[in-house]
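For reference, the structure I am asking about is given below.
A single protein chain has been removed from this complex, and every other one stays in its place.
Moving on, here comes subunit A:
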Amino acid sequence: MTAVLDVKNLKKELDTFSLDKVDFLLKEGCITGFIGINGSGKTTTIKTILGLYPKNEGSIKFFGKEIEKNEYIVKNRIGVVLDEGYFYEEMTLKEMKSIIAPAYTNWDESVFLKYINRFNLKLNQKIATLSKGMRMKFAITLALSHHADLLIMDEPTSGLDPLIRNELMEILLDFMEEDGKSVFFSTHITSDLDKIADMLILIDKGRIIFNESKDELLDRHALVKGDNSLINEHTRRLFLSLRQTAVGFEGITDKLDVVREQMNDCLIERPSIENIMLAYVKEG
């Protein structure tokens, strides 16, 4: 598969936070979930790869081209949804569109109107009067109306109710039906990714912890439960995270075979993405 985004050794220093040698690669035709707790570096990474934060070091290639030298070509092929929207709220939807649309060579007015109707948005409505959900839908409409090949979304589901979040997931799956499309989607609500993600990247304290396929990640880890008597100095080391209460223990392991061999009578379950994310973040 071709790499739609190739980030190498990316460094960005802010006053109180820094990205440290961030490396990852997005494959074409995949929905990649970019996960991490609040403040882990998701927004900083996205803003840096988009050039909103100038990088200190590293290389960022979209479709094999350095974004710095090919900004116009690259940005024509990506659709972006930012966490805070960054709309001029005094403008109407129609006015905002009239500023954004001419920037793209592939702007498709019929696609724009299709989404406007699908989401029941009113073009003469002021952006300031839109609810958070409607604002996100408008941002997605703008991002999808120029036949982008890569959709980059920063926390699009944050603060939205489950119904709208589910609708967004369906839109992303519709978008992916066309060949050559990819999505890079940051979130701290990992349940959204259970249904749709192909790949997962975990970031914590500005460093990439893992970047692998969701299925492999879930197969490689296990949620283990059992009696406290099974936990000793040796078995404790088999867990990425371990929580013990008066009634027993619960832990996440990436050494499933060893656990099966050495800990009889324990209950082994398939973990959620959130279980795995929290296990690595706690460990860090």
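Everything that follows uses one rule, which is that contacts are C-beta pairs under 8 Å (C-beta built on N, C-alpha and C of every residue); 3 or more make two chains touch, one makes a residue touch a chain; residues count from 1.
Just so it is clear, contacts and distances are computed from a predicted model.
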Which of "NAD(P)/FAD-dependent oxidoreductase", "Sarcosine oxidase subunit gamma", "Beta-ketoacyl-[acyl-carrier-protein] synthase III" or "ABC-2 transporter permease" matches, in UniProt, the chain that is not displayed: "ABC-2 transporter permease"
Per the touch definition above, residue among A:E57, A:E89, A:E109 or A:D174 touching the missing chain: A:E89
Residue, one of A:L26, A:L50, A:L144 or A:V183, that touches the chain absent here: A:L50
Hidden partner chain, touching residue among A:I100, A:L230 or A:L256: A:I100
Positions on subunit A contacted by the hidden chain, ascending: 14, 47, 50-54, 71-72, 75-76, 78, 80, 82, 84-91, 95, 98-100, 102-105
